[in-house]
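One protein chain is absent from this view; the other protein chains keep their places.
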Amino acid sequence: MIKVFLFAHLQERAGRQEMTIDKGELTVKELKERLMEEYDLPLDGVMVAVNEQYSLEDEVISSGDVVALIPPVSGG
Amino acid sequence: MIKVFLFAHLQERAGRQEMTIDKGELTVKELKERLMEEYDLPLDGVMVAVNEQYSLEDEVISSGDVVALIPPVSGG
Amino acid sequence: MSDRYSRQILFKPIGEAGQGKIAEKHVVVIGAGALGSANAESLVRAGVGRLTIIDRDYVEMSNLHRQQLYTESDAVEGLPKAVAAKNRLEKIHSGVHITACVAEADAEWLSKHANDADLLLDCTDNFDIRFIINDISLKHHVPWIYGSCVGSTGMSYTILPGKTPCLNCLTGSFPMSGGTCDSSGIIAPAVQMVAAYQTTEALKLLVEDYDSLRSGLITFDLWGNQSFTMNVSKAKREDCPSCGENPVYPYLQFENRIKTTVLCGRDTVQIRSPHHTHSLHELEQNLEGLGDMKRNPYLLSFHYEPYRIVFFHDGRTFIHGTNDMNEAKKIYHRLIG
Partner (left out) sequence: MSDRYSRQILFKPIGEAGQGKIAEKHVVVIGAGALGSANAESLVRAGVGRLTIIDRDYVEMSNLHRQQLYTESDAVEGLPKAVAAKNRLEKIHSGVHITACVAEADAEWLSKHANDADLLLDCTDNFDIRFIINDISLKHHVPWIYGSCVGSTGMSYTILPGKTPCLNCLTGSFPMSGGTCDSSGIIAPAVQMVAAYQTTEALKLLVEDYDSLRSGLITFDLWGNQSFTMNVSKAKREDCPSCGENPVYPYLQFENRIKTTVLCGRDTVQIRSPHHTHSLHELEQNLEGLGDMKRNPYLLSFHYEPYRIVFFHDGRTFIHGTNDMNEAKKIYHRLIG
């Protein structure tokens, strides 16, 4: 089980602050693709932290990991 | 082993941000007394969080707990 | 005029309905120093209906690095902060009803204004007044928001009467503050950060979005890159003298008030705190940046130009160099918090 926290407008888009993915292992890229499909989340350019560490697309996420999806916001 | 984090001026007074107490079990009151003696820390009115929970004087702290000492600051 | 708030109304938790509520509310801002400046400005810009601000002090050059409502000319003229604040706030927003009080916020004043207030916003610099605000808030069922800062650190906590633990629950005894802006210094961003927390909580209260209130006490250190939230759900005490089952509101009682006396012919004011004897050792350490201290078992004395200050172990303080009780109390709170 992987815990995923959503930030900024992703929360509103998904209708929740967090979700759990019932999967043992997958890459950051696979996770993004899955969430884009299932929840119609816009994840291009969104930063991914696995256990609070910035992670590249090919990083492997394992059960028990905590993922944060952080979209860069733009206003100022 | 108990981990103790210090906030605000307690850091400067103790010369560090954190310390570990090599003890299995003691109450909040006992911890405060020990730190007042050993490090000359002013702990009257200082709030104590054990594992991020506000804790009363008679609360028991066990090995593995994380303690935060938070002095109310006054300026404004 | 609604264009003025268009970006605030677009924020869904406020919306048109929330904006309407903000415009009906009255906030009492206690203190017009650093936190008072920042909070009052944000609330006036947000379109609060009425804002009352009280302060006993006047603008000085050493305020300008962190007190955002004031300019050099306010300091040169030595305007009372409440007056200078009102001047600036009215230029920012002519539609908000702003009342400025040049006075000390004491139990009488607060009690008179609490019934008419939707929120008491703590922007003070000492615990004497915060414990009075706490009791007033509980007695009159008006929420208040504690905020404070020193150095690069600060904290904030929202007190909702009948719901959350109160300040008296949290500290148990009267806290001995570790340093004040006048002894340990302060950087402006620490002020802005506390004000950001306080103003957000204020907006939640004004739009009546109680579920979104921050329930814990938050504390941070900007220079040290730390932030910590303490869950306080276990802190509410049934026997708390301020918010427990049989509240006595101890800090509204005469014997628990700070006493100030002019010592005739000596150009000196004596201040007696009911809450604590002075730990002279503590005080010496907290104030070390201010110059040479003389300490013996009975007293600690030092020069704090143009005054000479003497703290006695028994809880009394002499401020030499003034006959003005308000001036003396101001200095006292600056040093002791």
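The letters A, B and C name the chains in turn, as written, and every chain counts its residues from 1.
Just so we're on the same page, a contact is a pair of C-beta atoms (placed from the backbone, for glycine too) under 8 Å apart; a residue touches a chain by one contact, two chains touch by 3 or more.
Please read all numbers here as calculations on a predicted model, not as lab measurements.
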Among the chains present, which touch the one that was left out?
A, C
Of the residues listed, C:G31, C:G47, C:P165 or C:G337, which one is in contact with the missing chain?
C:G47
Looking at C:I30, C:M155, C:L170 or C:M193, which residue reaches the missing chain?
C:M193
Hey, which of C:N134, C:S152 or C:S242 is the one touching the hidden chain?
C:S152
Tell me, which residues in chain C touch the chain that this view leaves out?
1, 3-14, 38, 41-42, 45-47, 61-62, 64-66, 68, 71-73, 91-94, 151-152, 181-190, 192-193, 195-197, 199-200, 203-204, 212, 214-215, 222-225, 227, 229, 289
Footprint left on chain A by the chain that the document does not show
5, 7-11, 13, 17, 42, 44-47, 49, 52-57, 68, 70-76
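As a convention for this text, only the chains that are shown with their structure count from here on.
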Rounded to a whole Å, what is the gap between the Cα centroids of chain B and chain C?
26
Express in whole angstrom the distance between the two chain centres, defined as the mean CA positions of chain A and chain C.
41
Could you state the distance in Å from the CA-based centre of chain A to that of chain B?
36
